[in-house]
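First up is the structure itself, then whatever we jot down about it.
A single protein chain has been omitted; all remaining protein chains appear in their positions.
Let's look at subunit A:
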Amino acid sequence: MLVHSRKGRWAAWAVFFVLFLPLFALPLLVIVAASFSTSWSGAFPSGPTGGHYAAATRGESLEALTTSLVTAVTASLLALTVGSWAALAAANLKKRGKAVLDALFVLPVAVPSVVVGLAVLVAFSQPPFLLNGTRWIVILAHTLLVTAFAYQSVSAALTRLDPAFEQAAASLGARPGHVLRRVKLPLLLPSLNAAAGLCFALSMGELSATMMLYPPDWMPLPVQIYTATDRGALFTGSAVAVVLMGSTLLVLLAVSRIRTRASYR
């Protein structure tokens, strides 16, 4: 306890909430409020309606939602596979080799995502790989961006893993493949789940690289929100944003439930 006087404590809490509520809680509340209203000219929104949700859950917007979900799930699964493979391989390397792999797989975070988008656009609009105009170019860019996070979290989990389990299994005659399948992966499951949730959330909200790449028939939710607000449809945009936040939270919740079940083992 830093502040002992009752008055001082109340003052500290007052400062906290005066800063915290308008900066962090208000924006999310405002988006939710706007998604239910028809106009906002003045202190408070007016004309309560559920109409924006009707618009946000059919036609173009529904398509954008499925596009985003398919992209995020595919990118997360690919990133998780490649990322954890790389992290597992790196853990077996000598110090120098691990440092090189660490640097390589962290690079996509350090490079601005707009530039990742530009690079993918430049490289895959020309032979030998012609992906421009297809959905795969968006999925590829998302995979690249989230692989770094998958690698980092699996790599961090591996360093915390007690090597005794692996060595005990190996000394009992288990082959490396068997050790990986029956010992290491089950122990890594909670962090793999956490990484999956992180990758999914990042991919759902990805805008920078997507803006550089998306073909007209593969428009994820963030782009949909941008085009809606850009043409002045702020309230529809807010409803779509609430759909984006809601679906991200639902999937994160589901993933965290798997995690708690896995950690009981």
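One rule holds for everything that comes next: contacts are C-beta pairs under 8 Å (C-beta built on N, C-alpha and C of every residue); 3 or more make two chains touch, one makes a residue touch a chain; residues count from 1.
We adopt the following convention: contacts and distances are computed from a predicted model.
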**OP:** Given the choices "Multisubunit sodium/proton antiporter, MrpC subunit", "2-aminoethylphosphonate ABC transporter permease subunit", "NADH-quinone oxidoreductase subunit J" or "WD40 repeat domain-containing protein", state the protein name listed in UniProt for the chain not shown.
**Re:** "2-aminoethylphosphonate ABC transporter permease subunit"
Original post:
Among the options A:V73, A:L161, A:L207 or A:I258, which residue touches the chain absent from this view?
Top reply: A:L207
Original post:
Of the residues A:A34, A:L69, A:A196 or A:V243, which one touches the chain left out of the display?
Top reply: A:A34
**OP:** Go through subunit A and note every residue touching the omitted chain.
**Re:** 1-4, 8-9, 12-13, 15-16, 19-20, 23-28, 30-31, 33-34, 40-45, 82-83, 85-86, 88-90, 92-93, 97, 101, 104-116, 118-124, 140, 143-144, 147, 163-164, 167-168, 170-171, 173, 175-177, 198, 201, 204-208, 211-212, 222, 225-226, 229-230, 234, 237-238, 241, 244-245, 248-249, 252
